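With one protein chain withheld, the remaining protein chains of the complex are depicted in position.
What follows is chain A.
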């Protein structure tokens, strides 16, 4: 579903990704962990080209993302993204946040889009908040709306960029629960996270990144329970 080949990314002279190779299959849930500055968010953002790719290639369903002939907007409609800072549109109500893209890009009628939006809000447990503005919601609620907004485009993959890192501790679980539900339903997911419990419980595979490389990857039970690489051991020793 997603194939990353020898991905390099520079910010100016700083090399943030130093050759990433990785493949993510349909319905797979992959968690990316690692210390800050390891390049895991940049890796995620290269997949839907929010960051320009310096060298290498990313393929989604066989289509090369960083190709001049590829319409990146088409690709992005298939790849949902959830951000650390939620990034809801503050000038729109919750429901308008959700129906905007389906109406504009999928040319869905307003009534169909609203029906879909209400279903998604049901799913994340926020139907009652449809007509509120984002700033009237708690952080956890905002993030759940952001997930619903991304799902409204019916994406084939969901990318999560530290979705719970900006939340108060008591709100982390309500967001993780929604993500677990998605995983159970068979959504293909790439999750950059510091929630080791979530990674261990939900992920099919865990990837440990450090210094711009994938240092170790594998079944979460093995990676967390029996890490092979010294850097993985050191990192897990500090966070677990």
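We adopt the following convention: a residue touches a chain if its C-beta (ideal position, glycine included) is under 8 Å from a C-beta of that chain, and two chains touch if they have at least 3 such contacts; residues count from 1.
Going forward, contacts and distances are computed from a predicted model.
Name of the non-displayed chain as stated in its UniProt record, restricted to "Amino acid ABC transporter permease", "1,2-phenylacetyl-CoA epoxidase subunit A", "Transketolase" or "Signal recognition particle protein": "Amino acid ABC transporter permease". Touch with the chain omitted from the figure is made, among A:6, A:36, A:61 or A:85, by A:85. Residue A:118 is the one among A:1, A:53, A:118 or A:196 that touches the chain not shown. With the whole complex as reference, residues 48, 50, 73-74, 76-77, 79-81, 83, 85, 87-91, 93, 95, 100-101, 104-105, 114-115, 118, 130-131, 133, 135, 146, 149-150, 153 of chain A touch the missing chain.
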